[in-house]
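Only one protein chain is missing; all other protein chains are in place.
Letters A, B and C name the chains as they come in the text, with residue numbers starting at 1 for each one.
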């Protein structure tokens, strides 16, 4: 009773090159997002909790979690779609389960369903061994024009 | 790195009595929802696709899926909360992945996170071995008054 | 600062014919859904609360609300899309705000954003003058094949 989609376009070379990549600019750079692992239809990210990311109550700002989620939703699609196709996150839903105060946040994204035009992705976000957020969202796949 | 909550209040007797239960009245009766399996923090439901549940395009009405989801969100909580507590679904999100035309629909609900006041539940819905819907929602747990 | 999309394909004849339509079969028939009003990019539905739609706690089954929402999401699109195009609800999110015990439930659906391929719709659901549910969802527009 498997429901896992297959990913014929998965590019292990892309994956090997991407692993360990850490953004240094833009929002992902500010957050300190590192792509820590990648496989066909799944990708793992981590970021270190640091003072600049907290809210005034000493808790990781929820927007850090949601921005990490947004980033992961699109990124997990790239190794399994044709080159030149654009993965545009169109909607997602986030449940924040527990406050994060220190340590590392890890997001495990998985493509649960994929057609030519759309991927549906779930993300589990943990702080140590505690589940702190759950995400479910849709990415529209736009082939290159012309 | 387990994130599965424990369920000290789980009542195997309740579970044994509930298994195989089929609603005959109300909306679950109209849909023909049967509780086909139950465990600590998880519950499985099934319903047979029949002509009365189709839309004019010959596809199972999406409302059947969403009503089944709503039903499952609350029901999965009862075997693991104190007697007299009310499990009120407060919100959920549903992705419909593929049309259903015949056979059986099976919903597997799992409590992913639970506190004294709230449970967060995910549901995978299948038609045969195809995943046809994904649900993520919140149930508020209301202790008995007085 | 208007954000309301325009609907050049709106068909007032369709609208006039549809108004007052009440499904007698299928899930909408069981629920007793009536289309009470229609305009460009908006549609209103109502259903009467009756014993068969309640849950064992004497409250309208949440699945009635969600099925009504699913129905409205697709239906509101038909008067404003080309004939033969299929409006397939692909995802939505529902907040249940208050229990419903009697009277009428009215759902006001509005297309908030529309492209050639996709409509995003919000629905406000009331019981008398109380807001009882809020919906936000996406409908994929599929042109006829061939």
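Definition applied: contacts are C-beta pairs under 8 Å (C-beta built on N, C-alpha and C of every residue); 3 or more make two chains touch, one makes a residue touch a chain.
The shown structure was predicted, so the numbers you read here are calculated from the model rather than taken from an experiment.
J.: Tell me which residue among A:6, A:52 or A:102 touches the hidden chain in the full complex.
T.: Only one listed residue reaches the unshown chain, and that is A:52.
J.: Which residue, A:26, A:82, A:128 or A:143, contacts the hidden chain when the whole complex is considered?
T.: A:26
J.: Touching the hidden chain in the full complex, which residues of chain B are there? Just list them.
T.: 90-91, 93, 118, 138
J.: Could you list which residues of chain C touch the chain missing from the display?
T.: 1-3, 93, 95, 97-98, 112-113, 120, 122, 124, 126, 129-131, 134, 136, 138
J.: Take the complete complex as the reference. Which residues in chain A touch the chain that isn't displayed?
T.: 25-28, 30-31, 52-55, 57, 61-71, 74, 86, 88-96, 99
Keep this in mind: only the chains that are shown with their structure count from here on.
J.: Taking the mean of the C-alpha atoms as each chain's centre, how many Å separate chain A from chain C?
T.: Distance between chain centres, rounded to whole Å: 32 Å.
J.: When the C-alpha atoms of chain B and chain C are each averaged to a single point, how far apart are the two points in Å?
T.: Result: the chain centres lie 23 Å from each other.
J.: How many angstrom lie between the centres of chain A and chain B, each centre taken as the mean Cα position?
T.: 27
J.: Please output the residue numbers of chain C that touch at least 2 other chains, ranges allowed.
T.: Chain C, residues with two or more chain partners: 90-91, 93.
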